[in-house]
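Handing you a structure now.
One protein chain is absent from this view; the other protein chains keep their places.
So, subunit A:
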Amino acid sequence: MSSVDTSAGLNRTAAAAAKLRHRAWYQQPRYQRLGAMVALGLLLTLVTGEQGSTDDLFGAIEADFTGPTVWVCLAITVGLWALREFVDEPVRRGWESVRSGVGGPANKVSAQVRKDPRLRWGLIALVLAVAIFLPSGLERYWQTVLVDQIAVYALLAIGLNIVIGWAGLLDLGFFAFFAVGAYSTAYWTGRLPVEPPVELNNFWVIPIAVVTCLLAGLLLGAPTLRLRGDYLAIVTLGFHEIVYLIAKNADGFTNGPSGARLVPDFSIDIGGFSYEWSLDPIPYWYLMLGFIVLLIILFARLEHSRIGRAWTAIREDEVAAAANGVNTVKYKLMAFAIGASTSGIAGVVYTSKVGYINPESFLLLYSILVLSYVIFGGMGSIPGVLIGAAFLVWLPEALRDYVDPQDRYMYLGALLVVMMIYRPQGVWPSRRRQRELKMAEEGMGDADAMSEPAGGKFS
């Protein structure tokens, strides 16, 4: 009985206090939220609206706000607001029951999979079987998407995962190493203006490209990794721009804007057995699947090795790691260089498959794309980044008839922001990373190799 009295008393006190504050109606949180939702509705109208043209500056905006979409968008957002403000309880309860209904068993299954190695291997075998047998049943268009984009980006994503997910370094020039790999392929197969000392089979180009990218990564990382974490972001961005401009302007070596053409495919010729990969995507898919599986095995071994643990230590607290005798610069460099060489491998495979490259294949945009795939999937988790790359490459292709392809980067940007605000750990996070992000928010540890959190630890 007494607890009811107390709470009623508290309510009365709270109401009295609220009256004392003398806020106008529009200053109340409820109506401020309404304002925000109306603004969101207007923004949504613009985002989903017409394409503008330079000749008629206000054409698109006028069309958006005179058409019916503005009312639809406003109805959606204001409806959401009303739902939250007036019928919050039942909605929340319904949502909770859905969550416990789906989440409970899902959590149980994932815990079971984690505990039981047989189940885990079974799951991996199942995914592998799908990856092996499914593609031959797809349409040619989707086979090409699978090989030219999904497989390439998956390879890139598992490479970038090391740099950003495990070592916590923000690399905005990751795709530049892809370009280095691509131009190495063109050079060593004799498709650039400069003659190589000896023309090589594409398989031999891979180790060369790996070494080249390792060296480029070391060259770039050595001066910058000693500095504060976020300087790396701007320097790698600059590096990407430099690589792009060299590809575009150094006509004598890179053949300028026209790039390289007729790059040969992979081929094997070992004593009597010879095979050449060709235009057909399926054999290339198996080749790339081989690379992906091989790298995943290698990297998964790395994650739990001494090196992987050093990366974790650096990411969680760089100063503490250094104090415990971890050579932070060495391990950061190592992560950076391993990531770079994975990117290089992807470049070699892509160039061999597609057969031509030009500087426009290496825009800064692509670095950001790979980054967003990794973030979306969940940094630090290999299945996560694979899902992220596969899903986000597939989605725009699947929607290409409904959404203007020019708008896809706008949606991607919005997705990144929303993701960072509501689910920074990604769709399939690694458990460790999830915990770190949470701990960083509570003021313990860093969750990235960038020292203190932005804005200090105040709220």
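Methods note: a contact is a pair of C-beta atoms (placed from the backbone, for glycine too) under 8 Å apart; a residue touches a chain by one contact, two chains touch by 3 or more; residues count from 1.
By our rule, contacts and distances are computed from a predicted model.
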Among "Cytochrome c oxidase subunit 2", "NADH:ubiquinone oxidoreductase", "Glycerol-3-phosphate dehydrogenase subunit C" or "Branched-chain amino acid ABC transporter permease", the omitted chain is listed in UniProt as "Branched-chain amino acid ABC transporter permease"
Options A:85, A:148 or A:230, residue touching the unrepresented chain | A:230
Answer key for A:217, A:281, A:347 or A:424 versus the chain not shown reads A:424
Specify the residue from the set A:55, A:89, A:139 or A:195 that touches the hidden chain.
-> A:55
Any idea which of A:34, A:47 or A:218 touches the chain not displayed?
-> A:47
In the whole complex, what residues of subunit A lie against the chain that is missing from view?
-> 46-47, 49, 51-55, 57-58, 60-61, 164, 168, 170, 172, 223-224, 226-231, 233-235, 237-239, 241-242, 245-246, 248-249, 368, 371-372, 375, 406-407, 409-410, 412-417, 419-421, 424, 437, 440-443, 446-448, 450-459
